[in-house]
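Heads up, one of the protein chains got dropped from this complex, but the rest are sitting where they should.
For chain A:
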Amino acid sequence: MAHQRPAFTAASPPLLHHPVPQHPIPSHTMRSPPPLSQASSGSAYAASPYQQQQQQQQQQQQGMPSMHNLGHGLHPAYGGFLADPAAQIGLQMGASAMKNSREYIEQNMNRYVNYTALKHYFNVSNSYVLNKLRLVVFPWRHRPWTRIPKAVGPGQVDGMFLPPRDDLNSPDMYVPVMAFVTYILLYTMLAGIRGHFHPELLGKLASTAFAIVLLEILGLKFGCYLLNINNESQLLDLVAYSGYKFVGIIGIILIQELSTNGWLRFLSFFYFFSSNAFFLLRSLKYVLLPETSTDNPRGTVQAVARAQRNRRTQFLFIYSYVVQFVFMWILTMG
């Protein structure tokens, strides 16, 4: 870069009368793509990051002459700084650092989050989502609540279940996640209509809702530990089921906003609460009350198993009615 400037000034002697730009000012701005002729001449300025790496290798093979050519038709400040060896090293280091960090994140994400298991929960279709929403809001007439096991071969089943796309009773993550986000946005929007909007409200609501879900999962896991229910593989199911209450909460908030009648507000709360509780009671039955663990034929063991089953049923009832009542009350009235 330093050896180009004397050559340029020698070609056109400097004028001393009034300030004249020393270099030809390019008509394009910094970000606009340069003409094709320059790009074909191997300027690193025009190339995309992927081409740049290849070109850097070429330039390193060619050595100094290519650097000299590079800044020829270009403003020296543009062509120069990319041809600078230090800048190239910096670019390469940046690219490799980005690549390494991305690989690191992917590795660790795979270690902590089971991607294939998560994908199963997002395998939904339009009709599934509509039917599921209808089921959460109006669960009273739904008849079979058992999930359909996935058939591996003819008459064979493994531990897996059909994805939500094919089975209405299967838990999914799509509806809970969407309802969660919608709840936060809706609440904030209604606060904005009333003139109480503050950006902090978004974070506050998200934190509260997330903490409630977390608390719920912790309580469920603690109950499972106390009642000797081993369902390590179904943690994601529990997360999904604890998110379905946001559908009801959205309904409650909407009705509360639209109506000024106190009775209607109360009624809507109790309707959505009871429908959600009924839905949870029926759906969680297969998680918390597994039939396979209690089919012991001996008498005394069966009595113990029956007592255990009773306790589990009580726990299920308390979870889906009492706990849900408290949480939905906090989330709607808070």
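Note that a contact is a pair of C-beta atoms (placed from the backbone, for glycine too) under 8 Å apart; a residue touches a chain by one contact, two chains touch by 3 or more; residues count from 1.
Just so it is clear, contacts and distances are computed from a predicted model.
Its UniProt record calls the unshown chain "Yos1-like protein", which is the correct pick from "Dolichol phosphate-mannose biosynthesis regulatory protein", "Yos1-like protein", "S1 motif domain-containing protein" or "Ribosomal RNA-processing protein 42".
Touch with the chain omitted from the figure is made, among A:186, A:212 or A:328, by A:212. Contact with the chain not shown here comes from a single listed residue; of A:177, A:202 or A:227, that residue is A:227. Taking the whole complex into account, chain A touches the unshown chain at residues 204-205, 207-208, 210-212, 214-215, 225-228, 301, 304-305, 308, 311, 330, 333-334.
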